[in-house]
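Please read the structure below before turning to the comments.
Apart from one protein chain that is not included, each protein chain of the complex appears where it belongs.
When the chains are written out, they are named A and B in that same order, and each has its own residue count from 1.
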Amino acid sequence: MIAEARLAAVDAPGSVGASHKIHARLDGVTRVYPPRAGHGEVHALGPISFELRAGEFFSVVGPSGCGKSTLLDVLAGLAVPSAGTVEFEGKRVLGEVPDGVGVVFQEDASFPWLTVEDNVAFGLRRSGVDPAEIKRRVDFAIGFMALGDFRRAYPSQLSGGMRQRVCIARTLVLQPRLILLDEPFGALDQQTRLLMGDELLRLWRETSATVLLITHALDEANLLSDRIGVMSARPGRFIDIVETGWPRERDSRLAEGPDFGAVTARLWSFLRAESLRAMGQGSKQGSAPR
Amino acid sequence: MKKATWIRTVVLVGAVGALEIACRTGAIPATMIIAPSAMVVAVVKLLQSDDIGAHIEQTLSAVAIAMSLAIVFGFVIGFILNWVPFLRRAFSPFLAAYYAIPHFAFYPLLIVIFGLGSTPLIVLATVFAMVAMILATMAGLDRVPRVLLKTARIHRLSLLDEIWRVRLPAAAPHLLSGLKLAVAYSFIGVIAGEFILSTSGIGHEIAYSYDNFDNPRMYALILFVLTIVTTFNMAVYAYERRLMRRRGA
Partner (left out) sequence: MSMTALRSFRDPILVAVSLVVLWQVLHHIAGDVAVTAPAPTLAHLWEMIGQARFVPHLRETGLAFLQALAIACGGGILLGVVLGGHKLTGEVAEPILVGLYSLPKITLYPVILLMFGLGMPAKVAFGALHGIIPVVLFTMNAVRNVNRTYLRTGRVLRLTPAQTAWHILIPATLPEIFSGLRIGFSLTLLGTMLGELFASQRGLGFLLMTAIDLNDVKTILAIAVLISAFAVICNAVLLAIDKHLHRGAAPEITGK
């Protein structure tokens, strides 16, 4: 519905060998925070180089404070890299959010003064889309995220999971080609997380968008992703990129399979040492400024 | 009706009733406080008298102008101070101490600059009320969640749109408290100015009645002012409640 036309155009990940289309590229990106009160200079990220393939589901895991969120900010154009270049669809990203990129945050970013409907329509109304089309897309996104009964409700009347759906719907209506999610389910309980994960997979399949998910939950990354980047302690770099090889049609029942544990184990084997290092850093310098 | 609201109503009605009885029985002499019922009668008589209209008009229009100016300038200045950390650091100690400064000492200076009449009073009240709005604006803008500003950037809002669609509504509860204080301080500024330095207006009439032991008239004027302020505040409060209910606070 949202992007039927593009469905065919994008290669299903896993089905094609080395000829992946590159959707976004980071090249030698670092991010260094200047010294501030109580802090020296903080080298938060990189140098990091990697390519995001068109249509893939890519997750980033790493110890806390390793610069995962900084990576997302740089990719979204919310932060400027201190060195290196960021490209999206062949164009450089320079301190501005490029057209076609949608972001969902961990914190509740729904506007408390707008109804669900107005929240979802927020971006569209600013972009000069005609009202009939706005209504069509909003109706679709609200239906897709199962918010139909809450159109006129305010976020305060919804649970945390429902509010996060509102934020996802608000991103969805803009028909992003790259969706960045910064621990979107971090504040939710485990059951809700799993169900939201299934919905995210459905959204990914039906929109054919490229998805980059930041998470601290290894199972979640494993379950959802085609590839998983494991980051080191600060300054964050990729120490491993794991290909899961899961079929495109998948959901949380994947966790019952025999291969699932092996992937999680491999992720943890890399991450354990880094997490210990990060804890040591934490006690010495405090966490990186966000 | 909620239990607390019910008790509150009983308490307030009881207090007024007790005052009424105390005054009627002479436990409180009429030279000190007159009975609430007598105050209401006096207000009606006051509003029917011919000479009061001009005073009321003078005071209320001065307050209205001062309040509007204070709200607009207070918001703009608060916004700028919030935006520029250097200015904020520099002015914060002065803003915090502001209401302890005897503003009326500067009244003679204002008369020299603006001449006699209501202008110096309006300027005095504006300058007096503005800082409440500045502080409220800064407090409100400080508490705009960062994630909402990031969301604004993702939707590529223009600066004006970001202010209008995100910062302002997010700061609205604080701005409303600032608004209420700006009203109170505008009244304080104008009425205190009229008390000591003017020959007309409600403030002067209150002082004049006090000096002439005309308690009914004095209480009528006081009740009149307090009723207007309370009515205004209750309207803002009702709007605030609606806003907060939506936001679940």
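What we mean here is this: a contact is a pair of C-beta atoms (placed from the backbone, for glycine too) under 8 Å apart; a residue touches a chain by one contact, two chains touch by 3 or more.
These numbers were taken from a predicted model, which means no experiment stands behind them.
When the missing chain is restored to the complex, the residue among B:47, B:113 or B:235 that touches it is B:113.
Within the full complex, the residue among B:16, B:64 or B:188 touching the omitted chain is B:188. Although one chain is not shown, part of chain B still touches it, namely residues 2-4, 7-8, 11-12, 31-33, 82, 85-86, 89-94, 96-102, 104-109, 112-113, 141-146, 149, 167, 180-181, 183-185, 187-188, 191-192, 195-197, 203, 206-207, 209-210, 215, 218-219, 221-222, 225-226, 229-230, 233, 237.
One rule holds for everything that comes next: only the chains that are shown with their structure count from here on.
Remark: chain A and chain B have CA centroids separated by 48 Å (rounded to whole angstrom). Chain A makes touch with chain B in their complex at residues 76, 78, 96-97, 101-103, 105, 107-109, 111-113, 122-123, 126, 154-157.
Across the complex, chain B meets chain A through its residues 145, 147-148, 150-151, 153-157, 161, 165-166, 169-170, 172, 243, 246-249.
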